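Here is subunit A:
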Amino acid sequence: MIDKSAEELIVDSVKARFPEEVIEAKVQRKNRVSISVRNNRIYDVGLFLRDELEFDHIASVSGVDYIDMNEFEVIYYVWSINKKVLVGLRTKIPRDNPVLKSLVDVWEGVLYHEREVWEMFGIKFEGHPNLSLLLLPEDWDGPPPLRKDFVLPETHQERLEEKIKKLSSG
Partner candidate 1 sequence: MIGLEFLILGLDFPQFIELVLKVLIFPGLAFPLLFAIIVIWFERKFLARIMLRIGPLHIGPFNRTGLLQPIADFIKLIQKEIIVPDNAHKLIYNLAPIMAALVASLSVAFIPYAPKPGGGYWMIFYTPFSLLVILAIFTARPFIIIAAGWASNSKYCTIGALRAALQLLSYEVPLALSLASIVIMSGTFDLAKIVEAQSSIWFIILQPIGFIVVLIGMMTEIARRPFDIPFAEQEVVFGWPTEYTGTQFALIMVSEYFDLCAVTSLITVFFLGGWSGPAIPLLNDISPILSGIFWFLLKMAILTVIIIMGRGIFPRVRIDQLLDAGWTIGIPLAILQISITLLTAQWWLPLVRGG
Partner candidate 2 sequence: MSIMKLSIGPQHPISAHFRFLLDVDGDVVLKLEPDVGYTHRGIEKLAEKRTYLQNLPVIERVNSYCDSAGTMLGYLEVIEELMGLEVPERAKYLRVIAAELNRIASHLYAASLFSVATGLETMLMWPINDRELILDLLERLTGQRITYTYQTIGGVRFDMPDGFKEEALKRLDYLEKRTEDYYKMLLWNHTFHMRTKKVGILRPSDAIKLGVVGPNLRASGVKVDVRKDEPYEVYDRFDFSIPTGKNGDSYDRLEVRFKEVGQSINILRQALKDIPKGPIKKWVPPIVPKGEAYTRVEAARGEFGYHLIGDGSMKPYRLKISPPSFRNLIALPHLCQNIPLADVPIIYISLDLIPMDVDR
């Protein structure tokens, strides 16, 4: 019998535990595992990763806007200090109704990461205690800026003028 690497064992155990929910689980390279799950079960997979597989150290939460496919992807990158493996827990949600269950209860560290994804992509995290603007200015009223259909104003001056026009008309 061939010894399996830590990464393959993780993939196998996730597949065995969640045969339905996991769309794809693969080893990307050494120390990297990618698991895509259905968006309604991300919370359970997250709990499983944390409790059973020792993925404890949150690294990053990325949002990606796939505008051609009309969907968002949210990726939770979590590092396991003991196993030295980084898992990318990813899920896709429709662009029209971007709602996802928040993983704050699973990893407390995603608090600000999720807030950032919310303001940059407009993805609503259900159960997040404080979804308010973090990095953007307090009076930000435009669309979420990291979406691909966000039109960059050419200059700061133009944005200011736009704002002044809006204020003076309303």
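Keep this in mind: a contact is a pair of C-beta atoms (placed from the backbone, for glycine too) under 8 Å apart; a residue touches a chain by one contact, two chains touch by 3 or more; residues count from 1.
How were these picked? Simply put, all candidates are chains of the complex that A comes from, given by their letters.
What you see is a predicted model; the values in this text were computed from it and never measured.
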Discussion item. Looking at 1 or 2, only one should touch subunit A in the complex. Which number is that?
Written reply: 2
Worksheet item: Can you list the residues on subunit A that touch candidate 2 in the complex?
Response: 31-32, 56-60, 62-65, 75, 77, 79, 81, 84, 86, 88, 107-113, 120, 133-137, 145-146, 150, 152
